[in-house]
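What you see is the complex with one protein chain gone and the rest in place.
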Amino acid sequence: MAYKFDFGAIVPHWQLLFDGVILTTELTVIGAVVGVGFGIMGAWARASRAPVISQIVGVYVELIRNTPFLVQLFFIFFGLPALGVKLTEFQAAVLAMIVNLGAYSTEIIRAGILAIPQGQIEAAQSLAMNRVQIFRYVVILPALKKIWPALSSQIVIVMLGSSVCSQIAAEELTFGANYIQALNFRAFEVYFVVTGLYLVMSILLRMGLKVLGNFLFERRRHV
Amino acid sequence: MSEFTLWDVVYNLLLAARWTVLLSLTAFVLGGLVGLLLLMVRTAGNPWVVRLVRGYVELFQGTPLLMQLFIVFFGLPLIGVDVSPWVAATLGLTLFTSAFLTEIWRGCVESIGKGQWEASASLGMNFTQQMRYIVLPQALRIAVPPTVGFSVQVVKGTAVASIIGFVELTKAGTMITNATYAPFTVYGCVAVMYFLICYPLSLFARHLEGKFRHVAR
Partner (left out) sequence: MSLVELHAIHKSFGELEVLKGIDLTIDEGQVIALIGKSGSGKSTLLRTINGLEQIDSGVIMVGGKKISERDTDLLALRLQVGMVFQQFNLFPHYTALENVMLSPQVVKKQSKAEAKQIAEEMLAKVGLADKMMHYPDQLSGGQQQRVAIARALAMKPKVLLCDEVTSALDPELVNEVLAVVRQLAEEGMTLVMVTHEMRFAREVCDKLVFMHQGRIHETGDPEEVFSNPKTPELSSFVGGLA
């Protein structure tokens, strides 16, 4: 008996998919903005003259990069309550994404910072700028511009990774898909469509980040 | 609350970790073979093949691994293939790996200058000979560090397989947590075990990167 595909069975549940897309987007935006912020701070810490700070951040980065995101998520959602920290599904998902992206972007941004020619730093030093001023005015924007493609890729990876947040019942797109296929027993059709949605989202996200990059790093002619 | 010692937890996790390692190795090797095949046909240059491979890569790089596993797991039975979590996980992770590896290796092959192709062509070599004797050996040296680096992603990817029911380290962690009500400890141990597998690979990749940087390119 050949299987009869029935993609129409998804249509009545479109609202769930829509809500899932919204939530995935929310998770990604918050995760990306705060995660990159953490990354900038982490990269700054890695260049710190106090070796302890640099080492602590280094350990954090290696821990995150060498363990699966799913395990990090479970640890945050199921493990932290043992320390008295109870989070909602959404909070845990966002936190996991922030912590995860924070580690990767620390390394990515750090590479960008190290690529700034030493001469630029010396010129800024000779103009009596202190370390914070040098970081803020001379280093960070050119560094971000240089690594923007790599950072954008990582953000897309984190967005796709949000799919496993369904496992802690965060109501993002995969959760919606799980719910629908449990209702209409059309697992293949549902996941097929949802995969297509993720593909579209990742393409849009990549394009959006490219535009954002152009906007942030474009040369402005005003003074 | 049951009486479980830490050793009970660790022992059972270690048993499950064997499956993590097995799945990782299998997917990496098979994925590497498929990736190599895709690399060869792509490099041959037929525009339709190039587009197909590009699409293949973009598909696997632009969608979540979990979705890929679900589609394999729920899709195969529809065409009559009986699929266990192990088979689905292996197949899914293999395809995933093949897409990423072929893309990594494409970059390495493309960094081999045109001169090498032209010289070997003028010596009368056909495409397969060029690839086998001239291009691939050189590309291989450049490819080793990022390939080793990607192996870490494969190991981490096996954790997602737990969601389709494959019992590896993460799934064992969940099951043990349900029995012991000690998620902090259990998932902590799970994280440590992944770290012990992945960190040496990461260090090795970094070491290789450093070694090859000194080679003039």
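To keep things simple, chains are lettered A and B as they appear, and every chain counts its residues starting from 1.
As a convention for this text, a residue touches a chain if its C-beta (ideal position, glycine included) is under 8 Å from a C-beta of that chain, and two chains touch if they have at least 3 such contacts.
This is a predicted model, so every value here is computed, not measured.
With respect to the full assembly, the chain omitted from this view is in touch with A.
Looking at A:Gln55, A:Asn130 or A:Asn214, the residue that reaches the missing chain in the full complex is A:Asn130.
When the missing chain is restored to the complex, the residue among A:Val138, A:Ala187 or A:Met201 that touches it is A:Val138.
Listed here are the chain A residues that touch the chain not shown: 117, 119-120, 122-131, 133, 137-138, 141-142, 145, 217, 219, 221, 223.
In this section, only the chains that are shown with their structure count from here on.
The touching residues of chain B, counted against chain A in their complex, run 59, 62-68, 70-71, 74-75, 78-79, 152, 156-160, 162-163, 170, 173-174, 177, 182-184, 187-188, 190-191, 194-195, 198-199, 202.
Here chain A touches chain B in the complex through residues 3, 62-63, 65-72, 74-75, 78-83, 156, 160-164, 166-167, 174, 177, 181, 187-188, 191-192, 194-195, 198-199, 202-203, going by the rule given at the top.
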